[in-house]
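Removed from the display is one protein chain of the complex; every other protein chain stays in position.
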Amino acid sequence: MPSVAYGRQLDAIFVLSMWNWFFKLGSPPHFYRIATRLEPWLMGGALVLLVIGAYGGLAMAPPDYLQGDGFRIIYVHVPSAFLSMFAYSVMAVASAIGLIWRMKLAFCVAAASAPAGAAFTFLALCTGAIWGEPIWGTWWAWDPRLTAELVLLFLFLGYMLLRQAMPETRQADRASGILAVVGVVNLPIIHYSVEWWNSIHQGPSLMKLETPSIDGDMLWPLLVMIVAYQLLFIGILFTSIRTQILLRERNTRWISDLLS
Amino acid sequence: MSNASSDNLRQPTGLEWRQLALWRGDRCLQKNLNGHLQAGHAITLRGPNGCGKTTLIRTLCGLTEPEYGEVLWNGTAVRLQRAELHAQLAYAGHRAGLKDELTPRENLHFAARLSGSDDNDLAEIISALQLQGCADLPVAHLSAGQKRRVTLARVLSSGKPLWLMDEPFTHLDQAGREWLSERFNQHLRANGMLLLAAHQDTGLEAHRERVLELQGGEP
Partner (left out) sequence: MSIFFAVIKHDLAMAFRRWSDLAMPLVFFVIVCTLFPLALGQDKELLQAVGPGAIWVAALLATLLSLNTLFREDFDDGSLEQLALSEHPLSVLLLGKTAAHWLVAEVPLVLLAPLLALGFDIPAAGREALLLTLLIGTPTLSLLGSVGAALTAGLRRASGLLAVLILPLSVPVLIFGARSADLAARGQSIEGPLLLLGGITVLALTLTPFATAAAVRVTLD
């Protein structure tokens, strides 16, 4: 009987090591090729949709009855705010996959989405401040959404700084992965606490992003812009994942084949 | 003899490693390392500095993850049963694992709590290692050789079958080295297992010791 168990054990080890082999060696070149092929389509699609959305938002949508033309900044603000959250989720999910299945490509995805996410977060903060200036009369009114966005930027920066401080990629991957997972558990709590913090001052917020009913002419460019940003993000993500793969696998045969 | 070896094949015991690849950062230290440490035997790692002796020991006790390959304890992957391996091993690395503020006695007492062994024979091991004089001084006041002996005392009194030791003979004088070799031999005769990295002659019984020569290791 023990021999059967031992045989099964060997099988399990074989399967596991096949998986390891698949993830560690098989996947990055494969992904690299797919990403290279898809990238122009993603970027092109993003560009087309950006033009359509921008035209729809800036030219076709009617001015807001309260905010005039000032509201049009939401066509940049809302997609970037959405993408900042999305990028953090991608980072955390990829980190979790990497930590659980020891998958290198997942860590590439996590490492690649941090700078893009931080950039979108920064954009959302800037546009939020610019938007707020004419409405609240101040650049920074401690609006709960923007405050949560600011904390999100800190989380991104912490993640990137931790990666930078770790000398070895493997250690940096796993350490920053743990941080991302802890952060994503904390994120809803941060959001809730900031909402509560805001509510004890002024009751329900006066100026929320979702106006009760948004005009159809205003809405469709926004949706187009969100999709455009999404494509743009995935395009940027693919580029920087490819950079990550090139960096990590620079000593392997397939990279030298690729570059020669 | 052949009977015994086929038994071993069927029911693998001890510490085994297969196709290990060890990396430090960008550099591959070793690849395709295979080995098997069985009860009553010792493996001595030799090789130039930077060839991965320490990394191999740390990988085998589960501190470092191998880049590739598998470590097995009694036939099962250590990844899946870390606690089972840790319940059976005692490790002494380059770092002493001692607290400067505490005395050797307190350090050893806590180590015994950690490893789940009773510390009844603590007094015996302290006198055997000639630590009576400094057993109640803070470790900060001890010499390098004395600290080394406290570290040894932790492993020797652990009651664990598998000892992994990185350069156990450093900082010891001639008498200390001979005494330690004798303790190692006793441990092996009692069906213990020993894996050590050493530059010196280990003084182990030849039929129990296997030397694993690691190649490479340019700085």
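Letters are used for the chains, namely A and B, taken in the order the chains are written, and counting of residues starts over at 1 for each.
Throughout what follows, contacts are C-beta pairs under 8 Å (C-beta built on N, C-alpha and C of every residue); 3 or more make two chains touch, one makes a residue touch a chain.
Everything numeric here is computed off the predicted structure, so don't read it as measured data.
Novice: Which chains here would be touched by the one that got left out?
Specialist: Taken over the complete structure, the missing chain's partners among displayed chains are A, B.
Novice: For the chain left off this view, which of B:L63, B:A123 or B:V211 is in contact with it?
Specialist: Here the residue in touch with the unshown chain is B:L63.
Novice: Who touches the missing chain here, A:M43, A:I97, A:L162 or A:L258?
Specialist: Reading the full complex, the residue touching the unseen chain is A:L162.
Novice: One chain is left out of this view; which of B:H94, B:H141 or B:H199 touches it in the full complex?
Specialist: Checking each option in B:H94, B:H141 or B:H199, the one touching the absent chain turns out to be B:H94.
Novice: Hey, which subunit B residues sit against the chain that's not shown?
Specialist: Subunit B touches the chain not shown through residues 61-65, 83, 86-87, 89, 91, 93-102, 106, 110-111, 113-116, 138.
Novice: Can you list, in ascending order, the subunit A residues touching the missing chain?
Specialist: Contact residues on subunit A toward the absent chain are 99, 151, 154-155, 157-158, 161-162, 165-166, 170-171, 174-175, 178-179, 181-183, 185-186, 189-190, 192-194, 196-197, 200.
Keep in mind that, in the parts below, only the chains that are shown with their structure count from here on.
Novice: How many Å are there between the centre of subunit A and the centre of subunit B, using C-alpha atoms for each centre?
Specialist: Roughly 45 Å, centre to centre.
Novice: Which residues, counting only subunit B, touch subunit A once they are in their complex?
Specialist: That would be residues 10-12, 18-19, 23-26, 65, 67-70, 75-77 of subunit B.
Novice: Which residues of subunit A touch subunit B once you look at their complex with the stated criterion?
Specialist: 2-3, 6, 9, 12-13, 16-17, 20, 24, 102, 167-170, 251
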